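Missing here: one protein chain of the complex. Every other protein chain is in place.
Each chain gets a letter, A, B and C, in the order it is written, and its residues are counted from 1.
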Amino acid sequence: MLDKNGIAKRIAKEVTDGMYVNLGIGIPTLVANFIPQGIEVMLQSENGLLGMGPFPISGEEDADLINAGKQTITTLPGSVFFDSAMSFGMIRARKVDLTILGAMEVSENGDIANWKVPGKMVKGMGGAMDLVASAKNIIVAMQHCDKAGNSKLLSSCSLPLTGVKCVKKIVTDLAVLEVKDGAFHLLERAPGVSVDEIVAKTAGKLIVVGEVPEIED
Amino acid sequence: MLDKNGIAKRIAKEVTDGMYVNLGIGIPTLVANFIPQGIEVMLQSENGLLGMGPFPISGEEDADLINAGKQTITTLPGSVFFDSAMSFGMIRARKVDLTILGAMEVSENGDIANWKVPGKMVKGMGGAMDLVASAKNIIVAMQHCDKAGNSKLLSSCSLPLTGVKCVKKIVTDLAVLEVKDGAFHLLERAPGVSVDEIVAKTAGKLIVVGEVPEIED
Amino acid sequence: MPLNKVVKNAQEACADIQDNMTLMLGGFGLCGIPENCIAELVRQGVKGLTCISNNAGVDDFGLGLLLHQRQVKKMISSYVGENAEFERQMLSGELEVELIPQGTLATRCLAAGYGMPAVFTPAGVGTEVAEGKEVRNFHGRDYLLEMAFDADFAIVKACKGDTMGNLVFRATARNFNPLMAMAGKITIAEVEELVEPGDLDPNEIHTPGIYVHRIFKGEHYEKRIEQRTVRQ
Partner (left out) sequence: MPLNKVVKNAQEACADIQDNMTLMLGGFGLCGIPENCIAELVRQGVKGLTCISNNAGVDDFGLGLLLHQRQVKKMISSYVGENAEFERQMLSGELEVELIPQGTLATRCLAAGYGMPAVFTPAGVGTEVAEGKEVRNFHGRDYLLEMAFDADFAIVKACKGDTMGNLVFRATARNFNPLMAMAGKITIAEVEELVEPGDLDPNEIHTPGIYVHRIFKGEHYEKRIEQRTVRQ
C-alpha cells in the first residue's frame, strides 16, 4: 500500500522534461517534491503564476505571492505572473500538459466528481471544472476507497460531476490504473497489494491483463 | 465654406474635458491641433496606444512607436501601450467616448460607407468597422459633395457599408448636421454658405428649423 | 469626467454605492483585496448587495466583514469555504450563493471588459453548472454559452496607480483585479502607491486608465496571509 507520499512519488514518474503542470490541492501538491533531478517542469498555479517555486523560508512570506491553495510560495527564474483570464485561457487552450488533482469518485468512462457532496456544505469548484474540462492529460491522485471502505472507482459517479470523460489515469494507495474504452485498466499494484484486493475494491469495470507488476520505488 | 482645418476646428469644439477620443486618418487627425487649452483628452490609437502625443521632432522618430496611420508619433505622461485585442476590447466595450472619422457616404439613418468602392482596388476596412459598430458617439468629417459634385449625404448609401445606424453628427465644408430620426438636421452653416446651397447639395432627407446660425470661429 | 481620476479616499470613492447594487470585488482569497473599500462599505452599511468575487473572505476579514453585517444578498464566487458565518447564512437561506467555475468567472469579467456579450467555455459541460445553459458543439467539443457580467461597480486593488487611473499589479495579487477593473460600469481602484502620470512605464501598465473612474491611495493595508506556509 502507498501512503500519500508514495502516491505522489509514483505520479511524479509521469512528469517528463519540459512539461507545464497544474497541481491540485492535497496529494498533488506533494508531487513537486518527487520530480526527479534533471526533469525541468513549470508548475502553473491557476491564480496567476507559471513557474511556482517552493514555500518561502520563514520570514520571507509575501502576502502578494500565493498559490491556488492560498499558501505562501516563491517564484523561480523564468516565472511569470498573469491575470486569471489568461491563466484559464492557457488552461482552456490546452497549453498545460498535465493536470494532477484529487477526486471523491471516478467512473469507468473517466467522469470525475470532486467538488460537492449533497447535504454537506458546498465550498465550490474553484478552478477544478475548468481544469478537467480542458486538460490534455489528467491524473487523479486519491485513496482507492473512502473511509467507509466503499470503492471510489465506480461504474458511474453518484456525486455531482466536476467533469465528464476526462480522467486518463488514476494513482491510488493500491494501484495505478488507466481509464480508457469505458473501463479501468490495471497497470501496476502497490507493494504488497494483490490483484484480488484491487479487484474486490474496484466497483467499476476493471480490466486485468496478464501479470500486473508492482510499482517500482 | 470650411477648408480641412476649418472642419477639424469645428469638430474640436465637440471634444470635452476628460474624453477618450479615436481620430481616424485625414481630417480627423487634424482635430488634435484645435483642441482648446484647458481641455484634456486622451487620444486612442487602435494599434495599441492610449495617450498619443504629437509627431516627434526630426531625429527622434521611433520605428516601434506609430499611430494607426503608420506615422511616427510620441507618447505623453500617462500614455499606455496594449495589444490589439485590448485596444478593440476597450472600443467594443464603449470606453472610447468619441470617434471621429472620414466617410465617402452617410445616409439619413446614420449608415456610413467609407471603405470600399466597387471596381476600385480595395485596401480594407482596417479598424473602421469595429469603431463604427461600437462607438458611443461618431462624428464624420467629410466634404459635403464628391469631386463630381454629387452629394455624400444620401437617403441610403450606394457604396458597401462600413456600419449601420451609427453616425451621430457630420461636419462638412458646408455645414454641421445631426443625424437622428431618419434625417439630417441642419445645425450650423459654414461662413458664407446659404441654407439653400446646403439644401441643394443634400440628397437625403434634410430638416431645417428656423434660423440656422453660422459656425462660430 | 476629467482625466484626473483621483478621489480623496474610500468614503468619496464609494459614496454613491447603493443598496441592492451589484459589485465586483478583486482578489483571490485575501490576496489583492480592496481592503479600504470593503471597510468603507461596512462603515456606510449599504445592504442587499450582490457581490461577484472569487472568494468570500474569512470570518473577520475581507468580504467576511460584509457578510457578518448581513449586507450581502447574493455571492457569485468559485470557492467560498473559509468562512463559518458564510456557511451559516447560506444554510439558513439568508444568503443566496451562485457557484461558478473560476475560469468562467474570470472570462465573464473579460467579456464585459472587451464588449463581448457572451463567451463559450467547456468548463462545466455535463455537470450541474450546465443546467439551463445553452450547449454548443464546435469541432466535436461541447461548450457552454456564458454571459458577460453586468456590475454597477468594480472595486479593485492595485500595487501602484497614477492619477489618470493607470494600474500596475504585483505578483499574484493581480488575479481578478485587472479583469474586474475592465468590467465595472464604474470602476474604483485603491492603490498602495499613487504616482503622477509618466511615473509608470507605459509598457508595464496592466490596466489602462480608460477603464478606471476613481482612484485613491489606500491606507493601513493589513495584507493578511491566509495560509502562511514555509519551508522546513
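Please note the rule applied: contacts are C-beta pairs under 8 Å (C-beta built on N, C-alpha and C of every residue); 3 or more make two chains touch, one makes a residue touch a chain.
Quantities reported herein were computed from a predicted structural model and do not represent experimental measurements.
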{"item": "Which displayed chains the hidden chain touches across the whole complex", "value": "A, B, C"}
{"item": "Touching residue (missing chain; options C:3, C:46 or C:171)", "value": "C:171"}
{"item": "Of B:48, B:78 or B:204, the residue in touch with the unshown chain", "value": "B:48"}
{"item": "Contacting the left-out chain in the complete assembly, out of B:2, B:41 or B:161", "value": "B:161"}
{"item": "Chain A residues that touch the omitted chain in the full complex", "value": "17-18, 20, 40-42, 44, 49-51, 75-82, 85-86, 88-96, 134"}
{"item": "Touching residues (missing chain, whole complex) on chain C", "value": "107, 114-122, 138-139, 141, 143, 168-171, 174, 202-204"}
{"item": "Residue ranges of chain B at the interface with the undisplayed chain", "value": "45-49, 54-58, 61-67, 69-73, 75, 81-85, 87-89, 91-92, 111, 121-130, 133-134, 160-165"}
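What we mean here is this: only the chains that are shown with their structure count from here on.
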{"item": "Set of chains adjacent to chain B and to chain C", "value": "none"}
{"item": "Reference chain C; chain at largest CA-centroid distance", "value": "B"}
{"item": "Centre-of-Cα separation between chain C and chain B, whole angstrom", "value": "36"}
{"item": "Cα-centroid distance, chain A relative to chain B, in whole angstrom", "value": "56"}
